[in-house]
Each structure stands twice: as C-alpha cells, then as structure tokens.
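Here the complex is missing a single protein chain, while all its other protein chains stay put.
Let's turn to chain A:
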Amino acid sequence: MLASGRRVYSIGERNSKMRITAGYIPNIGETKFDKKILKFQDLEVELPLLTLEQMQRVIDTVKRESAEILKSLSVSTVVDIIGYVTEQFLDRSSSYRQQAEKLLPIVTGYDEEVIRLGLTSFLKTFRKHELQRFLVEDLGNPLLLDHFQPRAKGGFSKAIGPELITHVWAGNVPALPIWSFVSGLLVKAGNIGKVSSSEPLFAGWFAKALAEAEPSLANCFAVVWWKGGDEKREKMIFEKSNLVIGYGNNETLKALKKQVPITTRFLPFGHKVSFGIISKSALDAHKAWRIAHQAALDVIRYDQQGCYSPHLFYVQKGGKVSPVEFARLIAGELENFEKRYPRRKLSMEESVALASWRQKEEMSTFTETGKEVLGTSTHQWTVVFEEEEKVFTASPLNRVIRVISFEKLEDILPYIKPYRSFLQTIGMAATPKELFHWAELLANVGVTRITALGKMTSPEAGWHHDGRFNLLDLIQMVDIESSAIVDSEQFAPYVD
C-alpha cells in the first residue's frame, strides 16, 4: 500500500517543546537503551535504538513468548483482544485516540480533519466482526488456526503461523502498519515491526494498547526502529525470521531482499498505481457532480500517498457532461475540499518539484490541442485534462490528477498493459453490465481491485492486497492425510 517515500518534516533548529517516547520493547530484563530522536516541528519522538545483543534478546523473547502464550490462545480470543483495542482507538474520548489525533498531524503534516476521518475509516476495518471476515475470507474455517480440522478432500489440516514475522513498514499513510501487524497476530505469530521515520508512532501505540488489554501478550511482539539499510542488523534479524514483510519503493525492497536468506520468505509490497474509470452512463446532469465529489475525495485522502490512491481518471465521452466538464467539476471539488481538508504542507523540495512539473504541463498545452491545465499555481491542487491521451503516466501526487477522455475501454487498455506489475485499484462509476465487462478486461491487464469512487482509499476487510491473501500468505498448512488416520484406527486400544 505504498507510494513515494515521504520526507521527514523536521525543523531541527527550533527549541523542542514536547518529547514523547515511541516504539514498544518487550521485557528483556533491561530497560536502558540508546535513543534515537526524530524531530517533527516542536515535537521530539524518542525511539529505543537497540544494540545487536539487545535485538537478539528481543527476538528470543518474542519467539518464546508468542510460541508459549499467543499460540495457546484460541483465534477467537485473539480476535476479541484486537477488536477491543481497535474500539479504544475508535473511541474519540479515549486517551489513545486523543493522543493519535493530536500527534499524528504534527508528525505527518496532514490536516487534523484528514487524520481524524482517515483513522476512523481505517480502524473500522479491525473491529471484531471485520476481523472475523479476514479469517473466513482466507481460511473458510478459522478453527484451522486452533486445531486440526477435517478437510473436504479427506484428512485433517491445521494452519500454523510463523514463529517470527519481521515487518519493515513504510510511513506514507498513518497507522497503516497495523494492517500487517494485525494479520501477523491473527495467525498467532511473533511479530517484530520496524517503524518508518516518517510515521514512527501508531504501531507502537497499538502494541502498548494490546499489552494493556491482555498483559499476558506483552512479550509477544516488539516495535523498533533502525536506520534503513543497516545491513548487519537487517541480515541478523531476517536470518532469525521465518517471514519478512517489506513495504517501500522498489529500491528499498530490492535492498531488503538482498539481506533475506533463502530460508526466510520475503513478501514485498511495492509501488502501485491506481486510477479511476467513469462511464458516460454516470455522467448525466443529476449524477455527475456526486461522481466528481467522490473522485475528488479519493484524491484528497492522504494526498494520494496510498497505493490505492488515484493517479488519473479515464472519463468516457458521450455523456451529458463531457470529460472536460467533468475535469472542471473535479477541480471545483478539489478547491472545496481544500477549505475543508487542507493539503499537507509540502517541503520546499516538493513545492519546487510540483511547480516545475506544472510549468511543463502548461507549456505543453501550446502544442497539444484540447489539453487544459486547470487551477493556478496558487491553488493547492492541479487538474490536467487531455483528449484521448495515449500515454499512461503516474501523477506527481499531492492533489495532482489527470483526466483523460476515452471512447471505448478497449482503446486505452494497450497503454495500461505495460504497467501490469504496478496496477492495483480501479475506482469505477459504471452500470452493472459495464462494471462486470470492464472488470474482465482490467483483470486481464493486471488490475487487482475494483471499487466505488470515494472508496478507493478504504479497502474492505479481507481484501486481496495486490491480489494476494492477508493470512494465507503468512501461514503454512500441516496436513494429516486420510491414510494416516485410517492406518491409526488399527492401533486403537478399543479396536474389536
């Protein structure tokens, strides 16, 4: 679920006014650690920086305790605990929630309202009934995680979670790390997560809340930080892990992969590109605004930093509202949302990059007929309209969106197809017939998720992230074949 690595917003020269500790270390018999201080405006975040020996003890502790305690719990108990903690983070009067609403805007630079709504929408995915959906979606019978269960093919099977999963999280979307963290807990694995410098807080809070909710789990996980690319450390940790889940751009993932030994599985989640498709049937005088409103909502949520965020919208010609009019409607909505949910304050580098990108786009309108660049350089958004553009280009993000007109979906597929390995979500507004027809075509070029506009950034619980499974990819199945059972019958003491 990853887009560009976000820059840490730090103003080192200011005097700090507030310092908080982050991360979560289980009880390894010592509490004194070196510290890494990350600075965000007036906030200092203090993270424990473990020596290799301390790290080794964390690994041993997490492995041992999760094997003894977490793996002895029934999956429904684990669901209850995670569900309870999630409810605490959803409750706006809880101290956890208030802390998140107060500090995440400072750390990430996102507007308070963006964080507030983003957190609620995201956390709802981890309530008890949604967690049950995760389990049933992947396993059918969640009891597979508890005991050997009868199989339709004959015999019995049990799903075993790894001894240790190491997560290397990104910081593009606040709180996102808990997706893989929760998945790891559901399969009763020991979990060690490395937080990103750009959002080092949420995963640690979640771990702390879990330990408070169920103190016996306190040593089953850890949330740590080390400098990305610390090869010695990564090699050491990955060697002791059964599974490494990495988030980041392809370079980060490549570097991580190099440190993962052959005996450890590596699950990479890299850069993805998502977009929207709007049928002419959705573009009548009554519905067009609502569609533009929803489309703009997908753009402004975390300023397109998620892998599921749209880079462009393909808009079909022939509706009552033309594609260029639709582009203008989106522009109007982006301006309205700017007042309600302002864009994150960009760093100097980001602003400069965006301005030069915009300038290039504006220059090209002299040579490309029909092309329009909407908004001015004072706006916090840009909409570029192009007639049947033949190139599939990614957006520089931060509320920059391209609207491209098309006649038939078949016409644009050849331009999308080369990006197969990068494609992920489609936000679609179309008739039921078109929806299924287009879904077939898009599935063939590599798209893995089709959703409604306005929902692009809120995947359903149990969705197939990049076409993969949340839990199945983490576990291994142990089979007792029917022959073994049949054979065993003859050795029963009560055999007649």
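Methods note: a contact is a pair of C-beta atoms (placed from the backbone, for glycine too) under 8 Å apart; a residue touches a chain by one contact, two chains touch by 3 or more; residues count from 1.
The criterion applied here is as follows: contacts and distances are computed from a predicted model.
A single chain of the complex does not appear, and UniProt lists its protein name as "3-oxoacyl-[acyl-carrier protein] reductase", one of "Molybdenum transport system permease", "RNA polymerase sigma-70 factor (Sigma-E family)", "aminomethyltransferase" or "3-oxoacyl-[acyl-carrier protein] reductase".
Set against the missing chain, the residues A:49, A:90 or A:117 yield one that touches it, A:117. In the complete complex, the residue from A:27, A:98, A:336 or A:444 that touches the missing chain is A:336. For the chain missing from the display, the contacting residue among A:290, A:317, A:371 or A:464 is A:290, taking the whole complex into account. Remark: the residues of chain A touching the chain excluded from display are 113, 117, 289-290, 293, 332-333, 336-337, 339-340.
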